[in-house]
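What follows is a single structure, and I will ask about it in a moment.
With one protein chain withheld, the remaining protein chains of the complex are depicted in position.
In this document, chain identifiers A and B correspond to the written order of the chains, with residue numbering beginning at 1 in each.
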Amino acid sequence: MQHIGKASISFDNTPYIQEYASIVGKKEGEGPLGKYFDEINEDSLFGGDNWEDAESRLIESTISKLLSKANMSSTDIDYILSGDLLGQLIASSFGLVNFNIPLFGLYGACSTFGEAVSLGSVLVASGAANRVIASASSHFASAEKTFRFPLGYGNQRKFSATWTTTGCGSVIISKDTGKVKITGITTGKIVDYGLKDKENMGACMAPAAADTIYNNLCDFGRNPSDYDKIFTGDLGYIGQTILIDLLREKGIDISDVHSDCGIEIFDINLQDTHAGGSGCGCSASTFCSYIMKQFEAGKFKRILLVPTGALLSPTSSNEGNSVPGIAHGVVFEAV
Amino acid sequence: MDYLKAFLIGGIICAIVQIFIDKTKLMPGRIMVGLVVLGTILGFIGLYQPFIDFAGAGASVPLLGFGNTLMKGVKEAVDSEGFLGIFLGGLKTCALGISSALIFGYIASLIFNPKTPD
Partner (left out) sequence: MDEKEYESYVKKVTPTTSLAKNMFMAFLAGGIICLIGQVLINLFIKMGLEKETAINYETLILVFSAILLTGLNVYQKLAKHGGAGTLVPITGFANSVGSCAIEFKKEGQVFGIGCKIFTIAGPVILYGLFSSSLLGFIYWIYTLFSH
């Protein structure tokens, strides 16, 4: 394991994704990726009492699913790295309490899955842990309540608005051989182009994604074509256009290999999701379903996953701050 | 004629406000506040009441009318009570709108639960 270039780490004794699991809500299940998820829960409350409880239950059942798919119990796991969008990470705290596994709670807004997999890989590659879980979740209703309006409020969404994914994706990262190997990470820095429009998150985050992808290509000495796909987290349609333009300015063309989890997870025409899906659970559940299944089917040799986060809070935007972005890149390769 | 005026004028006010929703970063909350404040100003300079007399519900149902009602209350109270009227009048005339919304809203919270859109 060594630091290379500006912002990357390359793993020589690579950590592996040993198992993965994803659970999503009804709308995500009806989307184009529906058949790839482990479970689709029709009940938006997930059997809980309120939206926050619902998200905790979503996390708890995803981790349980993950452990049962891997034939493991919580004692086999050294650490969990998990995050969500709620204040003080309450969805993770209440969802993970029963597992009795040491926890690193992470907040990277919607980039959290990238952050969790990055740090989890470092823990495993350094020998500090044998097996860790990296996880991220979001819930449409708990996010709306925290960041936007009450569900019953008659608000007209702009075209640039995104739709928070109800979903959780979790992976076991292990030193033992698994389904996919993690060969490197590129950690994003905060990139702020001064945009204040929280109804256009894709545009707020695209510069951060461009920066991370650029650094990744430089640090590893690669071209976009060295990847079968570069998946960003939740830029949506507008963010995708901007990302491709920003990189083109630097002489890099990713238009042939770029995909966005937020674009993949919903059908914009049928599902009325405007610019696309968003939320920590968007990249996490897309990776832990569609992307992993493509690897298993031998369709991917190497991809770059770049979950993107918009670093705002209701307070910061009330106080007139801009919406800075961050994006964390992880390189996955077929075994 | 009453009906046509109410429909057309109410509709036109809403269509104009739609421009602010689409073309500015004002959130709905600021727009609602703006309408009520504008209503008080129009009421103060004596423009809104004649407008209501002309357009009926087309002018009274939009939140501008709510602002006008507030202003009307303050004016009437100042006329009858003097200085204290500044503080007495507003809530008196718009009591019905505020109280009914709060009371029905509270009752609704006892009956209904939030639902995610399909």
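Note that in this section a contact is a pair of C-beta atoms (placed from the backbone, for glycine too) under 8 Å apart; a residue touches a chain by one contact, two chains touch by 3 or more.
Model, not experiment: these values are computed from the prediction.
Note that the absent chain touches A, B when the full complex is taken as a whole.
Those residues of subunit B that touch the chain absent from the view are 2-3, 5-15, 17-23, 28-29, 31-33, 35-37, 39-41, 43-44, 56-58, 60-63, 65-67, 70-71, 73-75, 77-79, 82-83, 85-87, 89-91, 94, 96-98, 100-102, 104-106, 108-115, 117.
The chain not shown here touches subunit A at positions 49-51, 145, 149-160, 193-195, 197, 200, 203, 207, 238, 241-242, 245, 249.
Criterion: only the chains that are shown with their structure count from here on.
Per the touch definition, subunit B reaches subunit A in the complex via residues 21, 25, 28, 114-118.
On the side of subunit A, the complex with subunit B involves touching residues 25, 27, 44, 51, 140-141, 150-152, 155-156, 166, 196-197.
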